[in-house]
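Once you've had a glance at the structure underneath, I'll fire off some questions.
Yeah, one chain of the complex is gone here, protein chain that is, but the others are all in their spots.
Chain IDs A, B, C, D and E follow the sequence of writing; residue 1 opens each chain.
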Amino acid sequence: MAIPIVPQLLRAHLAELAENDERHDGRARWESRNTELEIGVLRNAEGSAKVRIGDTIVYAGVKFQIMTPYPDRPNQGGLMCSAEIRPVAGPNWEPGPPSPESIELGRVVDRGIRESGCIDVDNLCIIPGEKAWQVILDLFAISDDGNLFDAFALAGIAALKSAMLPEVKFEMSDSDRPLPVSKTPIMCSYHKVGGRFVYDADGREELGGDERIHITLGDDDHVHSLQKGLKGIFTENEFSEIMEHAQSRCKELREMVHNAEEAD
Amino acid sequence: MAIPIVPQLLRAHLAELAENDERHDGRARWESRNTELEIGVLRNAEGSAKVRIGDTIVYAGVKFQIMTPYPDRPNQGGLMCSAEIRPVAGPNWEPGPPSPESIELGRVVDRGIRESGCIDVDNLCIIPGEKAWQVILDLFAISDDGNLFDAFALAGIAALKSAMLPEVKFEMSDSDRPLPVSKTPIMCSYHKVGGRFVYDADGREELGGDERIHITLGDDDHVHSLQKGLKGIFTENEFSEIMEHAQSRCKELREMVHNAEEAD
Amino acid sequence: MAIPIVPQLLRAHLAELAENDERHDGRARWESRNTELEIGVLRNAEGSAKVRIGDTIVYAGVKFQIMTPYPDRPNQGGLMCSAEIRPVAGPNWEPGPPSPESIELGRVVDRGIRESGCIDVDNLCIIPGEKAWQVILDLFAISDDGNLFDAFALAGIAALKSAMLPEVKFEMSDSDRPLPVSKTPIMCSYHKVGGRFVYDADGREELGGDERIHITLGDDDHVHSLQKGLKGIFTENEFSEIMEHAQSRCKELREMVHNAEEAD
Amino acid sequence: MGGYGDVQMIDENGIRVDGRGPGDLRPVSIETGVIPVADGSARVIWGTNHAVAAVYGPMECHPRKIQRQDRAVLDVRYNMAPFSTTDRMRPGFNRRSREISKVTADALESVVLLEMYPRCKVRVEIEILCAEAGTRCVGLTAASVALAHAGIPMTDMVVSVASGKINDVVVCDLNKEEDNYGEADLPMGILPNSGELVFLQMDGDLSQAEFQQAWDYNMEAAMVVHQIMVDALKGGDA
Amino acid sequence: MGGYGDVQMIDENGIRVDGRGPGDLRPVSIETGVIPVADGSARVIWGTNHAVAAVYGPMECHPRKIQRQDRAVLDVRYNMAPFSTTDRMRPGFNRRSREISKVTADALESVVLLEMYPRCKVRVEIEILCAEAGTRCVGLTAASVALAHAGIPMTDMVVSVASGKINDVVVCDLNKEEDNYGEADLPMGILPNSGELVFLQMDGDLSQAEFQQAWDYNMEAAMVVHQIMVDALKGGDA
Partner (left out) sequence: MGGYGDVQMIDENGIRVDGRGPGDLRPVSIETGVIPVADGSARVIWGTNHAVAAVYGPMECHPRKIQRQDRAVLDVRYNMAPFSTTDRMRPGFNRRSREISKVTADALESVVLLEMYPRCKVRVEIEILCAEAGTRCVGLTAASVALAHAGIPMTDMVVSVASGKINDVVVCDLNKEEDNYGEADLPMGILPNSGELVFLQMDGDLSQAEFQQAWDYNMEAAMVVHQIMVDALKGGDA
């Protein structure tokens, strides 16, 4: 079936499908695309992961730097999370300074991880007031067919959980030790397509859809981060339905991270 | 009376009025618009002022930072003056890096204050060679109907004169003390409109006028700063006439600053 | 003879001349334009040179700064080489951040000098781990009629060889001493014009030509740097022919540098 | 959220440091017409926050390439003045202000009838002159009033409030200390007539039950602020 | 080149630290179709270098002002991912990557039949995910395969290899340590069918005889890599 790529026609087409509760690739409303996670894939990173969701492919890499703690928090290290979507990732990504879209992507993923408290920054102190670890998580997309948010979030937490503090390289010890990561925050994203929310929108659904909602849940269904993006109005009922799905899907993805860790 | 806003027609209209020594809003050639000054208006600034001249409204805020003195001037603090005209201030101000106009604005106002010597930078030293106060004066326009120069200069000196060195916040003393400001430099600006200079041009007169001259005078009629802006030729006689008016008007505005101080 | 300046016509014109092994200004294929070198021409630089090749005129200036050596190389100073072609230099040079062309120019000239090892960075150490000299070579074109590469390289090495370490200014000694420069690397550049390579292309030949090859040779015919620029294909034979010419021409130009030094 | 569990910000009787109960708003006052050269403008004083918003347009849309054939473009900027914060804020767009500008634009685009002005632009400028927690909510609320003041047609106004959690207690409308040391922050943009949402963010840690309580506080507070907005628009210019 | 003469990188039998002889290449493997949304793509693993390249187009050329009436524009970018290097690389274009982008574009323009697509643009994106010496060669080789995979017509493919000098011995295909501490580096871009060149750089110190030896190593290695490229394109997508 030919799928129109002119946004106006695409919208109409997706709306038509939605009336029969269908999606253009045959998925059910809450069904995700095939999702794969690999860890330890980047040799020069201290922790890394590759995630593929359908035709969306992203990498996450963890690097460490030594920082001076802020004067008011002498016992704390830092976490920095940065997302880049370079023009390699698709015909519409442009070179140049980060677009508003990619800035939002980085900040939303960053928040989900940061706010869960999974990285205990007090644990990153080396010498109080003088030296601490700064954890840098770089998210890097090479193929964008939609839902970079969830792909980045999944690759990000998996990369962090596989990361080794490079104590040998920095001449602090005879062996590296794992970065302590106490929780596994997981993001689920929903797009309004043809008037109703669906899970894991692909590139076409993003192009012909409306607002999106990103939910990051922690190990115990606690909410750590929310973000509504794009123009659009939603009701309390719509939100409750999404939240319910997120609670069950996050558990499955958390399982996938744990399995990858054990296989490592 | 309808006033044309196409610059070409506006120029012609203003020139016609000028022939009868009239201005488009009924003012006399050396007459200013209604001018109001308030101090202490911004809670998070260490000194602040709001100036309204007609429909032009600006704020000035003073903040302090601790700086390391320059090696060749171990006893000196610093003064930094920065002007921003953000797009909030009118239909023609654009976002983006500072325009040549706003850079000139900041530099001209800065010079008038700096060159008067009203801030004794030797007075800002805390520990010679190690710590000194840096005074930061931020000028911020929210409504531009012309003559931002005089509005900024007036708000700036008033904000400085109301500023308190935040010695409590920086744990240097039990109480804050006033920033010493020894003089009250005042700027008066003149625009050539319809072939002759007028005082306090409004937005329309700026749009349909030619060159402008900015004069900053100190307490004793001393000249501290001059600037001619825009394309245009003027004679020595024209300049003398302006200088004479500036001497009397600066006294009035200096009085306004002193009154606001006392009322504070 | 009128010379067309539309690139398409110019290419055809130059190709026609090439068939008879001629060039538009009457030079032979391997012949250079009149080349002049002056040193000590910029009063505020610690070393300087002016080079004129035909209507191409450039300056080189050497300045020194004190730097902290990199932790892994506590005994080394630094060399920085920066090329600027500002809009003063010709009708087609635009203001703004450095163009890819001028970045390439700076890097190619920098490499020839750096890779020859003529500046012994270990010699620039003042206090190991604490202070060292940073040599800054600034290349500056004021008139571009082609072959800025060779003009910059020649001015650059001559300026370095005339430079005095400003030990008096930095209060380290009672007299300045010459910067030690142990070799005299020289660049020769070749452009493919009308299907064959020529030496020292002028502005018109650059405009109507194809790829260019830059060769930097040291005192003993050692190769220190190569760069092929622009679109174009060349054979091993073509390259050998160029290399042979470069070996003889570099000797002549090296002589010119030595003569200028002695005259200084 | 800072998450310093050891700063006591609410007592055993549920009284907060500034005297409010858990569900209470800070004082809010609104004026219109505060920027004479703008087509519409508003000032919102909310606690000690001070925001102004200006609306320019509908006007010709340039650069042309951003023009839309079927509707107006809404160009929204949120900015903090350099003197608005305790430590001076360096002028210039940063990532935070870019993102807030974007979510504010997304919220407003959901209600402004942009189709009424094809090929035009409407500029919305939000300036925070004094910042004391919740500035994105204060700015969005101010922008909403300024749009109404400019006579730009909207399906509804947007009211924005943030509730959160301090010392394990869910409270309405965090002040600065509560924002710095609290455990969660839930800003929402609410359409007062339908109770629908156009803006939603959240940071921190809330159980599902706490989340529901914060949501409900926001809904109640929005109705209070909405009345103040309506009164300001009825009351005429400053 | 670092030029630290005192790091021993090759023994008296001509065996290098990673076990190779002077004229040996590192292991090279190539896959196509690794970026599903691109019109052509390739991954090259070369030693422990890891590069991907994507080709988009021919497509409409915008901005218009860079459009060419008689041919397509080739828009080439080389970039290193922040996690590709031992010390993290700050994102954003720097002078080095600008220059490599330019010489890569110059090399590819020499073989791509751009006249077949007037007024169009072809984008070539090279991303280094793991960098271990010779990334400009690896990237140019990957781009060449990705262009072929996208079906863009070329007179020949470009194969790129760098030989150099370590401890006064000329060797083929420098690895990271050899690149850091070696005395010269000669990267070339070779057309395997004619032996002609489209790319040439060199840094360091080589006598005329050493220069010739390094040149010859590159020529031989290019033939080996070319066969791997051809096999990858014949083998179908990953």
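The criterion applied here is as follows: a contact is a pair of C-beta atoms (placed from the backbone, for glycine too) under 8 Å apart; a residue touches a chain by one contact, two chains touch by 3 or more.
Note that the coordinates shown come from a computational prediction; the quantities given were computed from them, not determined experimentally.
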| item | value |
| --- | --- |
| Displayed partners of the chain not shown (whole complex) | B, C |
| Which residue of C:Arg11, C:Arg29, C:Arg86 or C:Lys131 touches the chain not shown here | C:Arg86 |
| Options C:Ser48, C:Gln76 or C:Thr184, residue touching the unrepresented chain | C:Ser48 |
| Touch with the omitted chain, as defined above, among C:Val62, C:Ile119 or C:Met243 | C:Val62 |
| Touching residue (missing chain; options B:Ala15, B:Met67, B:Leu226 or B:Met256) | B:Leu226 |
| Where the unshown chain meets subunit C, residue by residue | 42-45, 48, 55, 57, 59, 61-63, 65, 82, 84, 86-91, 95, 97, 136, 138, 140, 142-145, 203 |
| Contact set of subunit B toward the excluded chain (per top definition) | 100, 103-104, 107, 111, 115-117, 211, 213, 218, 220-236, 239, 243 |
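Throughout what follows, only the chains that are shown with their structure count from here on.
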With subunit A removed from consideration, the chain sets that still hold together: B, D | C, E
| item | value |
| --- | --- |
| Chains contacting each of subunit A and subunit B, listed by label | D |
| Reference interface A-D: repeating pair among C-E, B-D or A-E with over half of contacts shared | C-E |
| Rigid-body rotation angle, subunit E and subunit D, from Cα fit (steps of 5°) | 120 |
| Centre-most chain, if every chain is reduced to its averaged C-alpha atoms | A |
| Chain of greatest Cα-centre distance to subunit D | C |
| Chain at maximum distance from subunit B, centres defined as averaged CA atoms | E |
| Separation of subunit B from subunit D, taking each centre as the mean of its C-alpha atoms, in whole Å | 32 |
| Category of the chain touch graph - line, ring, star, complete, other | line |
